[in-house]
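Shown here: the complex without one of its protein chains, the others still in place.
Let's turn to subunit A:
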């Protein structure tokens, strides 16, 4: 059933990667918009970076004390606040959220470190050759840059337990594919723009696969279903390199 439906995969990374470095900050002030009548999206001003995300984490923590919120969904330097009922005065909600954002001090979540063994190259690395073409690097260099990186889980989203990882070396940024792979395997180690991550579901996927990790990222029956949490550090260990 999912194959008949174009998946709303994150396209942010593509445009971000194409953005020339000289472009001024994306917005000067936090911006609030709505999705329907109950959900309010706050977007942080400035660059897509760790300081902005640390303030989003702080905001998420502060909003936990709001009784009228049903759900708080941190995204990539943004946050969706879903109210239990339709607010009477949307302008007042916007003002409250902006005020909370102004007060949100950067916090440094001391997360755990997750080490993920990766089989680089091989049958699952369907986009490694294209990444070499694009970057002008050898496959060995691409793989080395990937496993030498230290990554931060910015947020979880899209699919159960999927972590958006920040900290990818700019030399191996790669826009998401225009035509997604229809049946990419769960476990594929992928690059989407300036982000990397490990696919958690088998299915359509627009990110670029360079390897495979045999690790279950999500267990719906566990007390803590997702292995990753925002603020965690992730390192990839080259268990096998098959080029």
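Heads up, the rule we're going with is that a contact is a pair of C-beta atoms (placed from the backbone, for glycine too) under 8 Å apart; a residue touches a chain by one contact, two chains touch by 3 or more; residues count from 1.
Convention: contacts and distances are computed from a predicted model.
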Among "ABC-2 type transport system permease protein", "Methionine ABC transporter ATP-binding protein", "Allophanate hydrolase" or "Carrier domain-containing protein", the UniProt name of the subunit that does not appear here: "Allophanate hydrolase"
Residue among A:111, A:160 or A:238 touching the omitted chain: A:160
Selected residue (touches chain absent from view) among A:149, A:203 or A:238: A:203
Sites on subunit A contacted by the missing partner chain, in the whole complex: 1-2, 4-13, 15-16, 19, 26, 31, 33-39, 41, 43, 48, 60, 70-80, 82, 85-90, 155-162, 164, 200-201, 203, 218, 220-221, 225-226
